[in-house]
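Right, chain A next:
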Amino acid sequence: MSSVLEAREIGKSFGPVEVLRGIPLALQAGEVHAVIGENGAGKSTLMRILSGHLQPSAGSLAMDGQPLVFTGPVDAEKRGIVLVHQEILLAPDLTIAQNLFLGREMRRGLFVDDAAMNRIAAAKMAELGARLDPRMPVRELSIAQRQLVQIARALLAPHRVVIFDEPTATLSGVEAEALFLAIHQLKAKGVAVLYISHRLPEVKAIADRVTVLRDGRHVTTRDMAELDPAGMARLMVGRDMANLYPPRTPAPVAEPVLEARDIAVPGYVETASFALQKGEILGFAGLIGAGRTELFEAIVGLRPHRGEVRLEGRPVAFRDAARSMAAGIVYLSEDRKGKGLLLQQDLRVNLTLAALSRFARSGLVAESQEWAELDKAIAGFDIRARRKEMLAGQLSGGNQQKLLLAKMMLLEPRIVIIDEPTRGIDIGTKEQIYRFIAELAAQGRSIVVISSEMPELIGLCHRVIVMRAGRIAGEVTGDDIAEDPIMFLATGVHEEEVAEMAAGAP
Partner candidate 1 sequence: MKHTMLKSLAIAGLAVGLAGAAHAQEKKNVTIAVSIPAATHGWTGGAVYHAEEAAKRLQQTHPGLKVIVKTSPDGASQANALDDLMAQKIDALVVLPFNSDELTNPVREVKKRGTFITVVDRGLKDASIQDIYVAGNNPEFGRVAGKYFADTLKQGNVVVLRGIPTVIDDERVTNFEKALEGSGVKVIDKQYANWNRDDAFRVMQDYLSKHPKIDAVWASDDDMALGVLEAIRQAKREDIKFVLGGAGMKEMVKRVMDGDKMIPVNVSYPPALVATAMNVTAAHFYGNAPARGTYVLNAELITKDNAKNYYFPDSPF
Partner candidate 2 sequence: MTENAATTSPVPERRRFAFDLKAASPFIALAALILLGAVVNPDFLTVSNLTNVVTRSAFIAIIAVGATFVIASGGLDLSVGSMAAFTAGLMILTLNKLGGAETSTLLMAMGVALMVAAACGLFNGLVVTVGKIEPFIVTLGTMGIFRSLVIFLAAGGTITLRDSGMREMYRPLYFGSVMGIPIPVIAILLVAGLGALLLYKTPFGRHVVAVGSNEDVARYSGVPVSRVRLLTYVIQGICVGIAVLIYVPRLGSATPTTGLLWELQAITAVVIGGTALRGGVGRIWGTVAGAVILELVANIMVFSNFVSEYLVGAVQGSIIIIAMLVQRSLQRAR
């Protein structure tokens, strides 16, 4: 039987740099085919070629056995291939329904038929498990909800092949579960699904076959039954990945460096009090919308708030990020692209932005020193950049996170707050980031890790504080740090239901 969509020895080069070489991939109707690989392995490039966004430099594509060339993404879409992008590509001021139907509005006579579009939009969103008012502007949605809108939009077009590029990177367990249900329905209708993800347990649960890429080459394509998550990780990295997390160190003695008392952030956090110890890795767990991000943005001076913050016993109140940085606290945003890095500027400008005053020599920026610092950061943080002048937006997600880390570490902070440190990042880079966080703690710095990835909180933290609906729901320490108690605190729901809800998540 011929494949719906087939890549025949696809290769791609950007200038002198070869990014893909000789990749075979055959998609069958009614299968879920996963593509896995580290950041920089070539997954995204392959997706872009399959969806017509890029032309291959070598090899060819075929649909139903017939060779063809896509003139562009519109052509590919016309032939039934839709790509669900990893980045959110929606118009924030339009409503959910308007976004869903953007460019293909339903009409009644001369006018758009808002009633019908709202009705269909609400139904489509409900299929994905999101009960949202279709008249809500996208601006008011969480990142996870926006991702669902994006998926609904892609599925609105007639499709034979649907390509998901890390769809669950921003979704919580419940939301991801609804997406998996939708994927099962697609499969049942005979649609071919190509699925890219870093979350190996989720790949194991959903895929029928898996293709592994490493360094732009095809490693293997196997039936899912033959592999478990550990085996996939081994194939991706090319070595054993048993020790994803650095060895656990004993919890440090109580010596509070940062204390927060009765912090309230209007609209997000009702009240929260906690203390961070010297040399501690403190995890913050909770569902999306629990107020974790807002709590820490408030503490570093990025949001108006009430309550008291003490730094090494002295009360402090930061009016902006510059002041908290000067006091030795840095916050790395979960929104790397929107709040962390200047995507249109080069690596050097990004690296030195927060610590720029350190590079000033008699009023001028010492560029040679900046370049030297970039060299150090590239080596020290293992940032994989094709050219030093490249823009931050051209880096892959993992390398962007490393650059953001390098940028904030230039400030030599005593307290590091990392929000979703490994969102959208492959397993090899994850390991590097975990090791780095552990090193920081070993140096006597204090770390806060805000994460929706339960395993990393469990594997990394000395203590985990759980937030629910704008309040601190509780805290787990030492050997008690495990999935069940955290989920229970986060949701307030009985453990069995939690297990059911979390089934799809890693």
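The candidate set was assembled so that all candidates are chains of the complex that A comes from, given by their letters.
Rule of thumb we're sticking to: contacts are C-beta pairs under 8 Å (C-beta built on N, C-alpha and C of every residue); 3 or more make two chains touch, one makes a residue touch a chain; residues count from 1.
Model, not experiment: these values are computed from the prediction.
*Asks:* Can you pick out the candidate among 1 or 2 that touches chain A in this complex?
*Replies:* 2
*Asks:* Taking the touch rule as given, give the residues of chain A at its contact with candidate 2 in the complex, in rising order.
*Replies:* Spelled out, the residues of chain A in touch with candidate 2 are 14, 17-20, 40-45, 86, 215-217, 302, 320-322, 324-325, 331, 333, 335, 338-345, 349, 352-354, 356-357, 359-360, 363-365, 367, 371, 375, 378-379, 382, 384-390, 394-397, 399, 407.
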